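Take this structure, written in structure tokens, and hold onto it; I'll ask about it next.
All protein chains of the complex are present and in place, except for one that has been dropped.
The letters A, B and C name the chains in turn, as written, and every chain counts its residues from 1.
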Amino acid sequence: MEGGGFVRLDAHMGDDLSVVNAARVSFGARSDAMDERNAGLVRFLMRDRHGTPFEHNAFRFHIRCPIFVVREWMRHRIGSFNELSARYAEMKADFYVPAAADVRTQVGKPGAYVFEPVEAEHAERTRDAIAASYAAAFATYRALLDDGVAKEVARTVLPVGIFTEFYWTVNARSVMNFLSLRNHEAAQLEIRRYAVAVETLWGERMPVTRDAFVANARTAP
Amino acid sequence: MEGGGFVRLDAHMGDDLSVVNAARVSFGARSDAMDERNAGLVRFLMRDRHGTPFEHNAFRFHIRCPIFVVREWMRHRIGSFNELSARYAEMKADFYVPAAADVRTQVGKPGAYVFEPVEAEHAERTRDAIAASYAAAFATYRALLDDGVAKEVARTVLPVGIFTEFYWTVNARSVMNFLSLRNHEAAQLEIRRYAVAVETLWGERMPVTRDAFVANARTAP
Amino acid sequence: MEGGGFVRLDAHMGDDLSVVNAARVSFGARSDAMDERNAGLVRFLMRDRHGTPFEHNAFRFHIRCPIFVVREWMRHRIGSFNELSARYAEMKADFYVPAAADVRTQVGKPGAYVFEPVEAEHAERTRDAIAASYAAAFATYRALLDDGVAKEVARTVLPVGIFTEFYWTVNARSVMNFLSLRNHEAAQLEIRRYAVAVETLWGERMPVTRDAFVANARTAP
Partner (left out) sequence: MEGGGFVRLDAHMGDDLSVVNAARVSFGARSDAMDERNAGLVRFLMRDRHGTPFEHNAFRFHIRCPIFVVREWMRHRIGSFNELSARYAEMKADFYVPAAADVRTQVGKPGAYVFEPVEAEHAERTRDAIAASYAAAFATYRALLDDGVAKEVARTVLPVGIFTEFYWTVNARSVMNFLSLRNHEAAQLEIRRYAVAVETLWGERMPVTRDAFVANARTAP
């Protein structure tokens, strides 16, 4: 991702079978392996909105992204966050500048915007303006620190395009809620790219659940 | 535990080091192993109520206990539950009868009860009365099922002393909140025994955190 | 409702306009009254799953229902509960006996049960058997209390058909999630009746939201 962004799966617990067994406890039963019948159960649970069996697992992600992205991310309350603090740490000069192909204009009205790419020259002057603004803000930040101003005061000038990092621990049900809203055409392009990365990493560990989620019009149970 | 009750750790993710690294991300740092300095950090986080670093882990327990115990358990909302359903499954004749030493009387007033054991003969006639009541209720349940009544209707006669089972998935912060209230002298004896079992299984995986919790007057961060 | 059950709206805050204004803050705007344009916004938010604007309100319900109903109710974690405690209070001999028309048999398999009423005579002998079982259990409970056994021990023999009462405070988004699952054909008849009562009381205070919810296939945003 641009500017050193990443999504990394730091640890996880559980798989498709954990969904099955959380559901089968309703009947006092338990399975030892996934098979076609169990896959059918996962699809049934997804379709009929039995959400709780998808909660008995955990995924700990380590993420590096701009502040304007983490701002949207942290609106998702069912999950755990710990983030780099600009009160405690000096921030680094690492910023999100959109790739030329991602510089865009908007048409339409709020709630129904459509975005269109801009001409190459327009993209370049936008990128230059953004980068220059970042550089100026960071120069002020550094100067304030060098002048003895507290980090928590100096950081007020930093732009929301600066990179931060955090841990995010969630279960699959919450991941799917996140994906339904953020790997979605109405989401901002930048967070959507992170959501795609989350979906890939998560989906590799719970492929039957991911397929059922996709087949269910990407609606979380 | 009496009557076939149990607490089993079915799966877990994370350890004391995950607490340290969730905290260290605030400074953009990371540790590879626990040492005395990291243990000190865990104790500091506990004491100063920095709760979120204790959330980046997960413990999936499988529990068998009476309904009156699970009723208290499910008041703990930060966590995930799936339970045996008496709508879907026929219940088995497995009930909680207190051991003689656990039959008790109460003195004092609500909020400040003190419990005292009863005489041996008193305990035995209590146990007999409870067991007989369970047996009669279960005979009615069976008769209703045999007469074609739906399980979800027949179960209305079953006592809250009948055993159920469930999966419970939580993080360490929520475990500590649970322990602070349920492995506590004000908790009912029966759920307290389960809480002790949870504390043992959890504490083996996060010994530094458990020791810090105990040293912090068993107050969750 | 049977046996003294009830749902009572004890207090509430907010209405349809609070949904509109929570949404309009996104644009830095505010409305003073509902009109057709604002009603359209509510419908748009419901349809496009913008859930958070439906959270800035509160409904405090006071409910009396059997334990087997409150057991399902408390699985809904986004909300607040306080309930009558059989540790602190002596329970009264008030039990749920299904009306004759509600005694039912089941056909089909778990997850796809169909319920059918039973013949009149079958219904009556079922009601008699349930009532007799309740009476016997309660007699044991009373005898144990009279014999000096602690309330929290004596209550183990009480059936899940006994009435309890509780306060439940929730916002409209959580109410709609509850209704989508409990005022639903897959829900048990008994909790469904309570859900209908909740829907009526809530819907009178937020009629535009309720209509949008119904029009959205009763899917919570």
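Here is the rule we go by: contacts are C-beta pairs under 8 Å (C-beta built on N, C-alpha and C of every residue); 3 or more make two chains touch, one makes a residue touch a chain.
Note that this is a predicted model, so its numbers are computed, not measured.
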item	value
Touch with the omitted chain, as defined above, among B:101, B:186 or B:214	B:186
Option touching the unshown chain, where A:158, A:176 or A:197 are the choices	A:158
Interface residues of chain B (partner: the chain not displayed)	26-27, 44, 48-49, 52, 75, 110-111, 180-181, 186
Contacts of chain C with the absent chain, listed as residue ranges	11-14, 18, 21-23, 25-28, 52-53, 55-58, 60, 62, 80-85, 88-89, 165-167, 169, 171
Missing-chain contacts mapped onto chain A	66-68, 71, 74-75, 77, 81, 86-89, 96, 98, 102-106, 110-111, 113, 115, 118, 122, 125-126, 129-130, 132-134, 136-137, 140, 143-144, 147-153, 155-161, 188
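Note that in this section only the chains that are shown with their structure count from here on.
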item	value
Same-residue or different-residue interface between chain A and chain B, half as cut-off	same
Centroid distance [mean C-alpha coordinates] between chain C and chain B, Å	25
For chain C, residues contacting two or more additional chains	75, 110-111
